[in-house]
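The complex is shown incomplete by one protein chain, all other protein chains being positioned as in the whole.
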Amino acid sequence: MNVLSKIAALGALALVTACSNNDPSALGGAGGGSGSIVPGSPNDPRSPAYFQQAVGDRVLFAVDQSTLSSEAQSILQGQADWLLANTDYTATIEGHADEQGTREYNLALGARRANAAREFLISRGVAGNRLQTVSYGKERPIEICSTEECYSKNRRAVTVLTGSTAG
Amino acid sequence: MMRLLTSLLVGLTLLSAPASAQTGPLRLELDQGIIEPMPFAVPNFVPDTPAAAQYPTDISRVIAADLTGTGLFREIAPEAFISRVNSFEAPIQFADWKAINADALVTGAVNLSGNTLTVRFRVWDVFSGQELGNGLQFSGPTDGWRRMAHKVADQVYSRITGEGGYFDSRVAFVSESGPKDQRRKRLAIMDYDGANVQYLTDSAAIVLAPRFSPAGDRLLYTSYESGRPRIYLLDVGRVKKQELKTQDGTMSFSPRFSPDGRSIVYSLTQGGNTDLWKMDLASGQSVRLTNTPAIETAPSYAPDGSRIVFESDRSGTPQLYVMPANGGEATRISFGQGRYGTPVWSPRGDLIAFTKQNKGRFHIGVMRVDGSEERLLTASFLDEGPTWSPNGRVIMFTRETQGASGRSSLYSVDISGRNLRPVRTPDGGSDPSWGPLLK
Partner (left out) sequence: MDTGTKISAIAHVTLIGWALFGGAFRSDPLPMAVQEVSVISAEEFAALTAQRDAPAVAVAPGGLEAPDAQPPAPEPPEPVEEEQPRPEPVSPPEPDPEPQPEPVEAPPEPEIIEQPPVLAEPEPEPEVTVLPALPEAQPRPADKVAPEPIAPPPPDAKPDDVESPAVSLDEGAEIQQEQQDQTAPEEATDQIVTEAEQSDDLSPQRSPRPRPRPSRPQPAAQPDVAEADAPTNPAPQDQAAINDALAEALGASDEPAGPPLTGGEKDAMRLAVSRCWNVGSLSTDALQTVVVVGFSLNRDGTIVPGSLRMLDSSGGSAGAAKQAFDAARRAILRCGAKGYDLPADKYAHWKDIEITFNPERMRIK
């Protein structure tokens, strides 16, 4: 077993913890077999799809806040591990806000959130020049209802992989 | 005085009222009146020749719509008219207009000569039988008939109210279509009343918050064209745009012109921190105006250029601050409950319009420049981004409805809080910027 897969496995372990924090019932649903790994699929630990889905590409924030919760920190730790293992990738972190705020303030708030995620990744060893940030404010919600259920998902920082030369 | 008293005493003593008694005038003081739209009549303008006959009705209708749209005037339906105005030069039969309670009357004529349209008009105070101001005429190509109608309405408005009009003006805004999570935005410009919409960008990149230059010839706006928010300067006449460069890796947004049009103030985000900067447009050089870890955005110049009002969360929540135009100590002016944003200095200089968020609702409000006399004009799920009419009397803003089918549109409201009404746009609309009166 090489170092890379070891790290990937550790990342997965970290996520088991993170995930079970969030959703203990997921454990019960884990009955499927491992199957064979299809390169580029979410089963391939070096694929962007794996990063998005298994590692988790986004962290959520409380109203008006840009501080990282413990859940957010553990997801970002997984992102940092993945990025350290897959050095071909760079990333742009997109900061977002819910619709409860003025347009321009929310742009700045989204930038704060993206930056908080970036700072965390840097603190875990990811090179700063691999990480860009951009804010979309409230321009790109993923959930469109006007209740806290949707707002909580829209207050997010999403790490989008770029510069993929993965093989 | 002696004589007066004597006569009074005599009168009281005799308990009679000799009509011949010498008295001064009866003096009364009124402090209560009514506030209601002034009734006016605009009979169709008279065509000088049959060839001109296609214009008068349209012109009269635009004038009436402009005046009615202010909420300060109420049109008397033409069906109620007793008199017909068949000649622009004939004397006015005021009794006929008094009888239908018209306070003001606008008469006019239209002449067509080749491609040149000439519109003449007069404004009458019906009950005094006097003309308000002088008759005027506007001449121009037939294409410009709408502008001529707006100009007539501006004259009528200012002669009666005593303040400048705002009808011959344009509004830049963001035209919005598509669902909330895939909203397409295009920069657009239109007449103040929603006519003549023209698009200035396509919807390939998100565009935000256009701002007119003081002369109305240029627009500042924010676009994601390069992948991140950057400020662009657009020549409105030539539809030619130019990016205003800031450092790589930064976001720049929230630009506003200085009153002389030579520089802009804007927000620059470096890392997670957003401060205000000022850029000289000729040289492209920027200087920093604020330097705090807080978010500072939505700046707006006082009309004299001496101060800038802006939004900052340095206190923990977004509030309004005023600072000298070159930076320096900022004074907080908003102290009510809730969060304040997007302050905009009125063209008269006496008021600041703002967005307020409190208890789950949004409001457009106005306050004096020292923060006193705050008044909220609207209340809805989401109102934001006020812009002033050129005369400082009306505020246009964005109203977004809630839920998955939420839609953005433009509204306007008189600074009294009366006359809240939607502004027609072909699709959704947001981020209006009201330009100056056209020359």
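Every chain is named by a letter (A and B) in the order it is written, and numbering of its residues begins at 1.
Everything below uses one rule, namely that contacts are C-beta pairs under 8 Å (C-beta built on N, C-alpha and C of every residue); 3 or more make two chains touch, one makes a residue touch a chain.
Model, not experiment: these values are computed from the prediction.
Note that in this section only the chains that are shown with their structure count from here on.
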item	value
Averaged-CA centre spacing for the pair subunit B and subunit A, given as whole angstrom	45
Complex contact set, residues of subunit A against subunit B	64, 66, 99-105, 107-109, 111-116, 119, 132-136, 139-146
Residues of subunit B defined as touching subunit A within the complex	179-181, 183, 206, 208-209, 227-229, 249, 251, 253-254, 267, 269, 271-274, 295, 297-298, 311, 313, 317-318, 339, 341-342, 355, 357, 381-382, 384-385, 400, 402-404, 406, 430-431
